[in-house]
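The other protein chains are all here in position, but one chain of the complex has been omitted.
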Amino acid sequence: MAKVLSLGEILLRLSPPQYQTLIQANQLDCQFGGSELNVLATLAQLGHDVSLISVIPDNDLGRMTEQFLFSKQIGQEFIIKKGDRLGLYFYQKGFSIRSSRVTYDRKYSAFWESRLTDFDFVAVFKDVDWFHVSGITPALTEELYSITEFLMKKAQSLGVKVSFDLNFRASLWDSFQQARQKLSSLIRFANVCVGIEPIVLEGESKDLKDELGLARPYCDEMLLLHIVKEIANKYQLESIAFTQRESTHTNEYQLKAFLFQNGTLYKTEKTGIQVLDRVGTGDAFTAGLIHGLLSKGQPQLALETAMACFKFKHTIEGDINVVTTHDIEQLLYSNSHEIKR
Amino acid sequence: MAKVLSLGEILLRLSPPQYQTLIQANQLDCQFGGSELNVLATLAQLGHDVSLISVIPDNDLGRMTEQFLFSKQIGQEFIIKKGDRLGLYFYQKGFSIRSSRVTYDRKYSAFWESRLTDFDFVAVFKDVDWFHVSGITPALTEELYSITEFLMKKAQSLGVKVSFDLNFRASLWDSFQQARQKLSSLIRFANVCVGIEPIVLEGESKDLKDELGLARPYCDEMLLLHIVKEIANKYQLESIAFTQRESTHTNEYQLKAFLFQNGTLYKTEKTGIQVLDRVGTGDAFTAGLIHGLLSKGQPQLALETAMACFKFKHTIEGDINVVTTHDIEQLLYSNSHEIKR
Amino acid sequence: MAKVLSLGEILLRLSPPQYQTLIQANQLDCQFGGSELNVLATLAQLGHDVSLISVIPDNDLGRMTEQFLFSKQIGQEFIIKKGDRLGLYFYQKGFSIRSSRVTYDRKYSAFWESRLTDFDFVAVFKDVDWFHVSGITPALTEELYSITEFLMKKAQSLGVKVSFDLNFRASLWDSFQQARQKLSSLIRFANVCVGIEPIVLEGESKDLKDELGLARPYCDEMLLLHIVKEIANKYQLESIAFTQRESTHTNEYQLKAFLFQNGTLYKTEKTGIQVLDRVGTGDAFTAGLIHGLLSKGQPQLALETAMACFKFKHTIEGDINVVTTHDIEQLLYSNSHEIKR
Amino acid sequence: MAKVLSLGEILLRLSPPQYQTLIQANQLDCQFGGSELNVLATLAQLGHDVSLISVIPDNDLGRMTEQFLFSKQIGQEFIIKKGDRLGLYFYQKGFSIRSSRVTYDRKYSAFWESRLTDFDFVAVFKDVDWFHVSGITPALTEELYSITEFLMKKAQSLGVKVSFDLNFRASLWDSFQQARQKLSSLIRFANVCVGIEPIVLEGESKDLKDELGLARPYCDEMLLLHIVKEIANKYQLESIAFTQRESTHTNEYQLKAFLFQNGTLYKTEKTGIQVLDRVGTGDAFTAGLIHGLLSKGQPQLALETAMACFKFKHTIEGDINVVTTHDIEQLLYSNSHEIKR
Amino acid sequence: MAKVLSLGEILLRLSPPQYQTLIQANQLDCQFGGSELNVLATLAQLGHDVSLISVIPDNDLGRMTEQFLFSKQIGQEFIIKKGDRLGLYFYQKGFSIRSSRVTYDRKYSAFWESRLTDFDFVAVFKDVDWFHVSGITPALTEELYSITEFLMKKAQSLGVKVSFDLNFRASLWDSFQQARQKLSSLIRFANVCVGIEPIVLEGESKDLKDELGLARPYCDEMLLLHIVKEIANKYQLESIAFTQRESTHTNEYQLKAFLFQNGTLYKTEKTGIQVLDRVGTGDAFTAGLIHGLLSKGQPQLALETAMACFKFKHTIEGDINVVTTHDIEQLLYSNSHEIKR
Partner (left out) sequence: MAKVLSLGEILLRLSPPQYQTLIQANQLDCQFGGSELNVLATLAQLGHDVSLISVIPDNDLGRMTEQFLFSKQIGQEFIIKKGDRLGLYFYQKGFSIRSSRVTYDRKYSAFWESRLTDFDFVAVFKDVDWFHVSGITPALTEELYSITEFLMKKAQSLGVKVSFDLNFRASLWDSFQQARQKLSSLIRFANVCVGIEPIVLEGESKDLKDELGLARPYCDEMLLLHIVKEIANKYQLESIAFTQRESTHTNEYQLKAFLFQNGTLYKTEKTGIQVLDRVGTGDAFTAGLIHGLLSKGQPQLALETAMACFKFKHTIEGDINVVTTHDIEQLLYSNSHEIKR
């Protein structure tokens, strides 16, 4: 199996039980999450050797975090203990037409305040096969932008595969325009890009999809192919992968996923899913994709594996997927969801 | 914002957690409810100044009730502490084809035993813009029927707008016929009537809808318009509003709402909703309607506001809505239910 | 009402709350179950006098079991206390496309180790109207196979009606072939058979449905009728009843049920249901069927009663149904699932 | 083992979890209790055949009550289903210097409203060895006073042993004086009296203990003996038993118990106990006493058995004791409280 | 009743249920606390009209805070909504020899970042009888130190009584020495000082108690009197009040309290208490003291009232006391902690 490294923040997620609102709650479920962490946790469960570059505070919450990392088999050789805040977020799970809501409280966290000089990156990519980053970390501070860029470049120069999940979060950027500019500058250091927004394409002044009239769900697949080809060319990407969710008034989605490689746009069937927890599903997709690409099989199989992880995570409570290769295979090769006994 | 007054009982709701039956339960979730209280609570959250006329016992349960009223910003200047029973009800939440069940235990409560002479109603409508009552209170005792009538008449004579939610509960009346006679006698003191059953129309001996063949869901809108016109004329009503729910075997409804004003029957689109808690949704509709009518905009907007409150409450656990004007606006002007972060 | 006897194991069911996986759990809901127990519990709630032949350990878990049996009004005159293991199973409830999973831990239990000589069966069928067994007990050990056969034969010889629910559990048998042979040998001692698989039909070497191309859902009802006729003839059965479940990606089923009697295949409408707990629904069907057949009415009514129990159990948490004759009647004769208050 | 009958109300107890106050609670633990019920439940666990004369409502709460009675093996042949209220009480558990608080809500319950003519008492004492009543039932209504008196007299006339637990509850009587008069009139129909207050003794105008200067804890045992002798003589009692609790600010008591028989005052050692739930401890004492007296051994052993039940119940949550004869023996004959494994 | 104003931060307290450690927890109880808030909440329950000067974020957590303030009847006319962090703290409750632990996460909170210019303090003391502050607020930032000083001076100049609870928290100061200097500078603007450490006395270079050899528990009451006299003189204080806690290895304390007024040192008996929640007990003492001093009775009664609040809070879970004047009176005038029914 492969050695996968990532950079990202570990957040404590605090959420009212069931479908309560914060105003109704007097207990909060607590667990850990964070986009890159979620990707690594799934990869570890699928058998890979994973490590996270991060900073956690040197207090009881830091110790709580360490035990969590141990339990998920996430290597801590690049975890620094420093500062006194663990980033956290409050998550109010929606129901039907009531949207889920995330309130971040991650500013000034130990990770937020980290500087390049805090780390020893000399041998950081030793034996590493894959390096994964998301667009969240560079959105946090200028310094973290630089650290992200530094590591992506270094990985690229060492021949380590780099995946970059754009992961646009409106509340972390000043403007969509700013996100587009800054994220686009990083894409060129990646081999695999997850997501197609927000990305700068030559000559456009607004977002790509608006410019070219690309609407979600992606019905115009010719246009879609045209756009991803442009992106791949402009940013020299080996693969571009992305998902599509359609929802109605129910706690249900129609899911679909796409993978562009060597001029071909692979796609899955549209499949329905009921949602237990929506958070971390994109990360599960990315983990499945990395797992699939690492196994060097057919692109379609890599995409289906990513899709299986993606679907499965919708049925698991919490940020972190709980999945085995056996679960993935069952989804890939069987249609029965009957009780197993 | 307006000052809204209501009259009604505060009930302690005891319900098995999740979808347990009473026989399975060894804990009961406890919270407060009551039709008029629910209406006021939503109005307070939408910015109005609200007060309830009620009676609560002078014991630990009364104190528990007071704190609840404070937390929901419901004015207590007309709350009397007297007697020793707080009315309560057991609520067993249904699932799919298994119906929800309410077992009332409100007889002989402090409110049930209240008499007109317990209250000082001299200045009760001072500065009040709107007075709301429901058909539940006059169903409880003869005395409460008189108090309801007394206050409706007084409000009417002082030019305070009066809304009356028929709120028929089979178990509180001797017969449907009795309910129809007694509720109809009160409608004439209202400006706004919520619901169209049970109402006496000239010459009929059975229920209006049977007489004229009005079936639910209301497909024959011509007939519907004819009937509500008749009601409005006979009872001199400014507005008549009502909702319609269609359900299948799932925990899902198709909702629609109607508002009759000045000869026109306004209606909403039919929209689907998954149900977290069905109780109090009618009260949320009424609150939204009062809020809409108080803002003196277009009837259609008032109706859509009522519909938004109605829909939203289906996704909130408990009798009491947890909603902000921001939530209402989001439902009125946006279609996305995606996670907000 | 009738006196119904059964033979079977009582299992402690341990399941993570809600939709957690075992890996996520730090509490387990605990309750009792077991196919035959479930059948008896429903019959007791419908007014019958029921008893179970079983073995429970003589320790705190045995005492816990006794209290449970008392609470469900299951007669204990044939419960033996011996040995030190209560069989148990871990049940991980699935969600949407994630399957439910049962991990049995019933080997070497007090019941598992029971021998014919442990029991006094001299007067076991005194006043008994109906004897029910399932294919689970004979799957456990050779000795339990013999005990099952002994009791079925004895019941048959005494004119006690015998129902046999095939209840195939892959993990309890060496092979499907083995199950087919051994279960088929027992069917001849039954009057009523629940299920049509796995049953040996003349000349076949694989499973019945494969042989004749019978596919689920049963669209080819002519073929279905042909097959059940063959089974009834070969095994001299009065009745054969079975259900059919179709599921999609949601927590929802389309249910249908069949009853073959005197050459006619009765069937229900297909009806949708949302699932709260899938376990024990087949047992509820069987209980409803026995209840229906005992009341000696029309076969169609017996089948509809079985179907009502079957549907209802899908909405009840746990192995054991919580149902009254009133609930059954409501499902048989009403279509409204509105809140009852 | 003996057949024991009692008369009394079944109450639903609703209590905030742990040491929360009602104002803090949003869930309430629910379980059943009632003094006479508690006595019977313990006796059933010690092997006796017990039945309760009572009235429960004919609704979902009544059904919940029935299942509870089944689970505790309390015979229901004299349980009438009628009316629509189950009596209940709210119990706020105290901690250290904060007292526990009971808020009764039992007025107008099905039992409260019962009348002598509701019951068929013709063969009520058939095969009955012991009849137990407490001072709570006659305190509720005049009619229940009459029913209690009627049954005590009838039992006495038939040679059934009668125990009477005075069980004074201030909130159920108009005055202490009233309680004293009315309870004393009933004592003469009992063989065994539990408690020594409030009892009328010749010539006194205030309470016995005040009159004669008897102070708790009972240090002056000569005076105590004198008083119980007087009581026994005046009311023709075979046995008088009572307990003594001393508490400090902690959740801890010093317990002691006394039994007067044939001129001798038997007593136990004082023993310390930590309190998990104080409710129902007196009832456990009474049950242990009846059990002890029924086994016709030495008075001291009967008293020690009562004391063991009494102590043990302090360590069990809820109204109802959970105890076996083995537990009692362990307390009687061993001093080690070490973990049993 | 009086109008009481305070200045202070509202914190969200997150604590593992029961006696779990953070590492064991997967749910956290959540509630609000903060020293000055706690004082006001108790005063409101004792009938006073209270308001808090504070800053809360303008997000879902802010809205959650508002509802909490409403429920506790704490006036919000000086609550500003601004910024995006609510201060919070993690509280791990200790047991026996394992200490409780507080991990603050309040840096950069909305309150922390507040500036004098955020507030409109023109009429802040209108109708105010009492102003209370604690040593926590001035420890947070230089700006908050200035705001505290500004308000204390302004109150003093307007004749509003000022109480100052020193409330030393080691983790909020650079050094004990720094705390001593800065807190002492504020004492002169107070009428009532709660606590006697850390306070500068002429010529000393270390802490008062060390300098003069004052040891806890305070056995040398002559020395104690000497010291408090010195403090009162130097800082021109009307009253100095303080408590003393002695603990052993158990969850139990010996409590005592002192009040110095007009040259006399009043003191209470030492009383034992078992501890349910240790947090907020000092604040309850202060609230009781303010309540006592406002009622202008004997100093000893004021002290006993403070002591009753202090004791009572040890038995209540959470930061906030749940107490009534009736509870206080019961503690002042009765010794029985028996169940009230």
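Here are some notes:
Labels A, B, C, D and E are assigned to the chains in the order they are written; within every chain, residues are numbered from 1.
Just so it is clear, contacts are C-beta pairs under 8 Å (C-beta built on N, C-alpha and C of every residue); 3 or more make two chains touch, one makes a residue touch a chain.
These figures come from a predicted structure and were not determined experimentally.
When the missing chain is restored to the complex, the residue among D:S146, D:Q274 or D:T325 that touches it is D:Q274. Interface note: of D:L46, D:A232, D:L303 or D:L331, the residue touching the hidden chain in the full complex is D:L331. Looking at subunit C, the residues touching the absent chain are 14, 17, 22-23, 25-31, 59-61, 63-64, 67, 84-86, 90, 92, 101, 103, 105, 107-108. Not every partner is drawn; the one left out touches subunit D at residues 252, 271-276, 311-312, 314-318, 322, 327, 330-331, 336-341.
For subunit A, the residues touching the chain absent from view are 63, 67-68, 70-73, 324.
To be clear about the criterion, only the chains that are shown with their structure count from here on.
In the Cα superposition of subunit B onto subunit C, the rotation angle, rounded to steps of 5, is 120 degrees. Chain centres here are Cα means. That of subunit D falls 45 Å from that of subunit E.
Rounded to whole angstrom, the centroid-to-centroid distance between subunit C and subunit E, based on C-alpha atoms, equals 64 Å.
Of all residues in subunit D, those touching 2 or more other chains are 23, 26, 63, 67, 101, listed in ascending order.
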